[in-house]
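Worksheet for the structure shown next.
Shown here: the complex without one of its protein chains, the others still in place.
Right after this comes chain A.
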Amino acid sequence: MVKFLKPNKVVVLLQGRYAGRKAVIVKNFDDGTKERPYGHAIVTGIAKYPRKVIKKASQKTIAKRSRLKAFTKVVNYNHIMPTRYTLDVDLKNTVTAEKLESTASRVEARKAAKAVLEERFKTGKNRWFFSKLRF
């Protein structure tokens, strides 16, 4: 009775190249659009998870291993598994539907998303989101 597919919801992708990866909903279209007449959402997720970091490692190693690769995707609701987690990131303006239309702006949006996510990872919050889902 409550809609739960909202921005900032963490989901797991079930299909496609990014199957098994965790992502955040940036914008959702419950009723679809003209081009996509089905419920879908723009998600930003982690393509390559940051690697494990231990305290003993040097600053250089930590910096290198804390890098992650992000992806942005428009994905059908059927190919998503929602979770009970949320991730408070403001990606509304960096990742938009029009940015995803052309390749160049898509790359830009992805880089901006990567920066935001990396920052969030370094604060140590939302640890579940940045850990790889083992399956």
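The definition used in the following text is that contacts are C-beta pairs under 8 Å (C-beta built on N, C-alpha and C of every residue); 3 or more make two chains touch, one makes a residue touch a chain; residues count from 1.
Just so we're on the same page, contacts and distances are computed from a predicted model.
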item: Name under which UniProt lists the unshown chain, selected from "Ribosomal protein eL8/eL30/eS12/Gadd45 domain-containing protein", "Mitochondrial import receptor subunit TOM7-1", "Electron transfer flavoprotein subunit beta" or "Alkyl transferase"; value: "Ribosomal protein eL8/eL30/eS12/Gadd45 domain-containing protein"
item: Hidden partner chain, touching residue among A:Asn8, A:Ser66, A:Thr83 or A:Thr96; value: A:Thr83
item: On chain A, residues whose C-beta touches the chain left out of the figure; value: 1-5, 12, 14-15, 19-20, 30, 39, 77-78, 81-84, 127-128, 131, 133-135
